[in-house]
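Here the complex is missing a single protein chain, while all its other protein chains stay put.
And then chain A:
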Amino acid sequence: MFPRLEPLLPLVSKPVQYVGGELNATVKDWDATTVRWCLMYPDAYEVGLPNQGVMILYEILNEQPDVLAERTYAVWPDLERLMREHDVPQFTVDAHRPVGAFDLFGVSFATELGYTNMLTALDLAGIPLHAADRTEDHPVVVAGGHAAFNPEPIADFLDAAVLGDGEEAVLEITDITRRWKAEGSPGGRDELLLRLAETGGIYVPRFHDVEYLPDGRIQRVVPNRDRVPYRVFKRTTMDLDAWPYPKQPLVPLAESVHERMSVEIFRGCTRGCRFCQAGMITRPVRERSIEGIGAMVQRGLAATGFEEVGLLSLSSADHSEIGDITKGLADRYQGTNTSLSLPSTRVDAFNVDLANELSRNGRRSGLTFAPEGGSERIRRVINKMVSEEDLIRTVTTAYANGWRQVKLYFMCGLPTETDEDVLQIAEMAKEVIRAGREASGRKDIRCTISIGGFVPKPHTPFQWASQCDPDTVDARLRKLREAVNSDRNLGRNIGMRYHDGKPSLIEGLLSRGDRRVGRVIERVWREGGRFDGWSEHFSYQRWVDACAAELEPLGVSLDWFTTREREETEVLPWDHLDSGLDKEWLWADWQDALDEREQDDCRWTPCFDCGVCPAMGTDIQVGPTGRKLLPISPVGQGSPVRNPALTAGD
């Protein structure tokens, strides 16, 4: 259908994002395949394209001979308008096929703010918004990603949801769909969904009924079919070395937010930061081996030509062999203008050797650390165990080694937080500048403090917490800014970046909401809500008004879902969705937070019974392996790839 889309493209901004043609994209013959997936990252192409989850599943599915997978992204409102005017449906960027023609429509939600964009895509695709209105002619709509751990707010729009790692789940869904189609689609759509649900690892919301108490809380969630289990468990892919994806990362023609090749060096994190949903729901830690990492980097650079390699994970410096990995890669790519980055680095794990290895072969950007809380007290509450002394020592060494810019991430609105906790951020930043000037002997060093609003998330110890209201958050941030500016000498070297507290409150509604929130999402979307993750598109008032219209008649409200603290016995909307975390352990950890008691990491101290490993039949997989990256010798001068055809002159 490209010929129908093409005449619209000169009329929209950045048309290159809609034409596909990425290096390493796959276009298969439609008729030669039996199961066809359309994968969506529900945000703009520039954000969605580099998403590792979509890239991994895209490749795994396309490796199956009889399976076809293509991608689609959220279209900007300018193109949406024209598509409606000219009757052009939501399309894939690979072969420009209509999304409505696929068997399965998988949507990956890294954040809840993509919900309205999914509705746009469904609507443009001609797929009924409500799962109940779909027929056998429509794709099965499957949600995945971290937000799928509480898909209740979008339950009405989904046919199914997968919790956890997708590598094996997509193949299982594919197998079930293939068999059902081969049998002649017995029992229609309902039977296919039942077969998915009875695996116990795929959630089909329509097969669970939610009953409410008179006060608005949930009484219980129960299956309404015999074959459907009470609880749905998350998926865990063990042995990352067996899943070296993406092997052929996509390289777009258009610019994207991450112009680099990424290798996931481990999955999961047991640092136990209490605010961090990712760290809670991806347990246990599973490391990729040093050799597996080396092979992925080599193959990925040859396949993409990128100049930067990102070693991704939730806390990359925690890999048991991170020192050998960074040194080995830096040696191997010496002289090839290839730089390495560790996007998520803890303050206490970082050391100067690592920083210097990273900057040896390429560009030096600033260093980023995430103390998350301004005061030691609040850091005990959130279990982010880093002392001010550690932080100052780390950044001082960085400045002394020639780094000029340090970024510090914090949160505002944490449980038990007071103004004093937040004002400590200013003190810390000033101390960083003071110590940095002394260590570097320069006046032009920078420290940027970046502050995000805290949003309580399901499956974390803070799932019961009251979310801080936006007025309080905004007032604290104002006081913080004043405190930073109060010392002109130090303050001029400190930058401050933050957003107001309103978008966080809506994210909080979508994170901890139940099925009743679906009406709010639909109303917001009908009134024009799109791209809620983008401040220029987000309208707080539209959400507030929709909450008033849709929730208050049901006896609940925006505040009820966000700023209300929950009690231990309350049935939470996601209680039937099993992340492996023992609810009693989560509650105990929540109580420890209130008592400012810390919890150690099970990689170095005995198991503290969070429940995941026994519930999921998994175990921690960490090194060290003691092996080295081979070959250690540099690949050569000028290029990270050795091409025998061009080395004859050596």
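Here is the rule we go by: a residue touches a chain if its C-beta (ideal position, glycine included) is under 8 Å from a C-beta of that chain, and two chains touch if they have at least 3 such contacts; residues count from 1.
The rule is short, and it goes like this: contacts and distances are computed from a predicted model.
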{"item": "Choices \"ABC-type Fe3+ transport system substrate-binding protein\", \"C-type cytochrome biogenesis protein CcsB\", \"NADH-quinone oxidoreductase subunit N\" or \"Radical SAM-linked protein\" - which one is the UniProt name of the chain not shown", "value": "\"Radical SAM-linked protein\""}
{"item": "Contact residue for the chain not shown (choose from A:Pro10, A:Pro214, A:Gly441 or A:Pro553)", "value": "A:Pro10"}
{"item": "Which residue of A:Ala101, A:Leu194 or A:Ala302 touches the chain not shown here", "value": "A:Ala302"}
{"item": "Where the unshown chain meets chain A, residue by residue", "value": "2-3, 6-7, 9-10, 14-17, 19, 21, 23, 251, 253-254, 301-307, 337, 362-364, 636-643, 645-650"}
